[in-house]
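Yeah, one chain of the complex is gone here, protein chain that is, but the others are all in their spots.
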Amino acid sequence: MAIGDIITRVDAPTKTTGQAIYANDVNLRGQLYAAFVGATVPSGRIVSIDPAAALAIPGVVRVLTEADMPRPAPSFADLYVPPLATRHIPLQGLEIAHEGEPVAMVLAETLEAAEAGARAVDVVYDAAAFTDPALAEPVDPDPGRGDYSFLDIAEFEKGDAAAAIAAAPVRIARTYTQPSRHSNPMEPCAVIAEWSGGRVTIHDTIQHVAALQGVITGVFGLEMDQVHVRSIHCGGGFGPKGFIWPHQILVPMAARVVGRPVKLALTRAEMYALVGMQPHMVQEVELGADENGRLLGISHIASNETGVTEDYIEFSTVPSRTYYACDAIYNRQYIRRGNVTLPTYQRSPAEGPGSWALGSAMDELARELDMDPLDLRLANYADVEPSSGEPWSSKMLREAYEMGAERFGWRNRPAGGTRDGHWRLGYGMADSSQGTQRYGSSARVRLRADGTAVVESSFSDIGTGSATVMRQIAADILGLDESAVSSREGDSVLPEAGPTWASATVISTGTAVHRAATEVRGRLARLAGWPADAVGVENGALTHEGEARPIRDILAEAGVSEVSGDGTFTPNGGEFSDAGPEGFPSRVFGVIFVEVAVDPELGLLRLRRATGVYSAGRIINPRTARSQMTGGIIWGWGMAAMEQSRLDPVLGRWLSKDLAGVAIPTNADIPELDVAFVDEFDERSGPLGAKGIGELGATGVAAAVANAVYDAIGLRVRELPITPEKILAG
Amino acid sequence: MKITSPKVSRRSLLRGSAAAAAASLAHARQVSAQNAPEESAFEAWIDLRLTVNGQAHALTVEPRVTLLDALRERMQLTGTKKGCNRGECGACTVLMDGRRVNSCLVLAASAEGRKITTIEGLADGDTPHPVQRAFAEADAFQCGFCTSGQIMSAMACIEEGHTGSPEEIREWMSGNLCRCSAYPQITAAVAAAAEELG
Partner (left out) sequence: MRDFSYARAGSRAEALDLGQADDAAFLAGGTELINWMRIGINAPARVIDLARVEGLDAVEEIEGGVRIGALARLNDVAQNPLIAEGYPVLSHAILRAASAQIRNLATIGGNPVQRVRCPYFRANEGAPCNKREPGSGCAALNGIHDRHAIFGWTEDCVAVHPADPPVALAALDAVIVTDHPEGGRLIPVREFHVLPSQNPAWHDVLRAGELIVGIELPAPAPRSAYLKIRERESYEYATVSAAAALEMDGGVIRRARVALGSVAMRPWRLVAAEARLAGLAPDAPEVADAIDASFAEARPLSGTEWKVRLARNAARRVIELAAEA
């Protein structure tokens, strides 16, 4: 098994037989089931809580309220927000920041009793005025309200964009909006915690094991070795399992109070109220261009909703300073505070929303110029990174454009509005791109005398195929067969991996595994008396200048049972994370073409076909990579055509907190999808030549779809999602 | 005390108790207290015998326990997943007398005497069922959380004969949501398995 081979996922045997264990599948002896009582008002104070009716239910053991819960240790104040999602922990006071936030926690011997108990607790509130963030004034983010504002920049200026746009012969100025949108991974968040002595063991479903471990030490004033976190399989991340949310703190607190293991799985409704969403956004884009379509100025001003406790910022202006060559660029980020759950990163953060606005505006500009939208992109091709002027680590977008246009038949597509029965066909395209993130990571590889190896690192499996890819990398270096390499992951006792998000795992942890395996190979060589940099491995034997010695013999002779090597990946300057190699901005690129069908009389919009072609560095496993991209395109289709969470303007709560009142794509919505990668190796990204791809596929899709709808029926939709009432209004 | 809107009734907004909700039933149906049947016909605890994957299990449950929670929390058969607990996702799909159903919408009590098949009951020892193998080979899952439900649904979809075309498979597999969005691969897996099973 080597890098670049098509490999079946290593977790196929357990995931297709129901043997893979997720957090909510863990049952501990003596456990209590927990259920939350959620606030029914969006703002105000708790006046009283009467647990009597709940306690009268057979099986209910305790009803915990604010008065019963321990307070965080002083070290809590030192935690950063993020990885702590919010410092506002419920059951610590009487104030309500948003609807649904827990006001009590019922513990019972059975799940049924806990749920019935939660319904029976009688809570009286003093409701206060509720602020709808959609109507709130956009203001500058306050760096003192959480640490989200340090994750990117709120204002960017290069040249004088306003003047350049004002002077440009062709201009457009448009506003694009998108709704709040919940990630809805199929697996609801779940956590089970057990204390033993002064130590706590937590089974959870998270994208970053070390973050939970760190937060829990901070909350309880513990040392790292007193906190054991396990998260082997995570049933879909997409956002809510990235940072550490209050329920993950409340469960170990409750377990400590009652001295028994406590298990909590959020209900689907609580997934709406308690673990964040992509925020509602308003984006104003202004473009100025010359007659040939060359961009003279770009202005992109965005505002997103946030909660009342911290300022979360959705940095959607990033695309405007990174996608196209332009000398005058202005970006600004505002926030709108209200009584809602704090938003959080969602698959394709920043650029999912940003590419929707910019990708739509570019299409509107192309129409204004009477130019093909692909030609407009080519006219503004960014050979260097536009905001810094530095060279890219690698970029083969031109090749991707060409390959994509060819595969899709873009240059000879039918005219927009072509009929197929009652349907009108439309064609649209947009750029896909996502910035690179890398995180400090470490890994250990152990090669045993029997010729098998194991990769150890605390990365979490969220379905991106990390375990498969890590084993593949180790097998490649050690010349082993797929079946000879196993892995241990998702456990805080293992070498610490960075988070499995921001498409960062392969470049970060993958590099650490690569180094660890290379280290093992070097040690073997030294045992064999050969120079470490001149050996190869083949079929379980070390080779040097035509000579081969079985690994088993080398270890036996040296009298050791195994050789292990550690590898780390350290971001620039020893930081926790960086954005790619120093001096060479790193990004992945691509283009998405779609054909949609619109029935203007019935308001229907359907996807007919799509082609995505990507320039994303070396592809380690083409099979899992393809699935990542098709998954992203479908995610983008959901954003374009249906997904939205609406906040009731009077009650201040999500209108529907389920999967029937909120639409996400089904199988029947999705045709065959065409995906390809440009053959590329990014030498600067590290020894693997790979970059992160997990979030690339979902970018640009919403814009491509809106552009195709315009092509089909001449209706420009600037407000997502593109639902029947908008089509009928056209 | 401030209320957010005059339209909001204090009682329903400010009190989260079940009693208020229960009361509404009486209004929706004109309940007439007539000669009640023998109370003993109704049981508060039920002794059940469930046949799951060919094995008989005996358990005593409250009537409100669903088949899904009985499998997961009482029989330690955790391969069947809970994604919504409302019939809205398909993660809990099992076969009942050979037909696919959402186990979150079935009372354990109603399943007595039925043949239940879960994801744990498909493989023949270490040999996966052709449908399981097809899912692995088509890369028809990512996080794997919806996969048990997808595979159980696929078993039935093939048995029902709803695999005549990709469109037909897509429609008849639409009761299983996949947020990792492995749909094209799932469709391919079902087609391949249907072909193999003839």
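Note that the chains are named A and B in the order they appear, and that numbering of residues resets to 1 at the start of each chain.
Keep this in mind: contacts are C-beta pairs under 8 Å (C-beta built on N, C-alpha and C of every residue); 3 or more make two chains touch, one makes a residue touch a chain.
None of the values given here were measured: they were computed from a predicted structure.
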Where the missing chain makes contact, among the chains that are shown: A, B
Of A:Asp658, A:Glu695 or A:Asp711, the residue in touch with the unshown chain: A:Asp658
Residue among B:Thr66, B:Thr118 or B:Gln132 touching the omitted chain: B:Thr66
Given A:Ala104, A:Met642 or A:Ala676, the one touching the chain that is not displayed: A:Met642
Absent-chain contact - pick from A:Glu137, A:Asp370 or A:Glu601: A:Glu601
Contact footprint on chain A, counting only the chain that is left out: 38, 40, 112, 115-116, 119, 269, 422, 601-604, 606, 641-642, 646, 648-651, 653, 655-658, 660-661, 663, 665-669, 721, 723-725, 728-729
Positions on chain B contacted by the hidden chain, ascending: 5, 7-9, 11-13, 16, 18, 20-25, 27-37, 39, 41-44, 46, 62-64, 66, 85-87, 90, 93, 96, 99-102, 104-107, 109-110, 153, 156-157, 160, 162, 170-177
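Operating definition for what follows: only the chains that are shown with their structure count from here on.
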Inter-chain centre distance, chain A versus chain B - centres from mean C-alpha coordinates, in Å: 28
Chain A partner contacts - residues on chain B that touch it in the complex: 1-5, 7-8, 13-19, 21, 62, 64-65, 69, 72-73, 76-86, 88-89, 91, 118-120, 122-123, 128, 132-133, 135-137, 139, 141-148, 151, 166-167, 169-171, 173-174, 176-187
Contacting residues of chain A [partner chain B, same complex]: 8-9, 11-22, 24-25, 27, 37, 40-44, 53, 110-112, 116, 119-130, 183-188, 233-238, 265, 267-268, 461-465, 623-624, 626-628, 630-632, 634-635, 650-652, 658-660, 664-670, 672-673
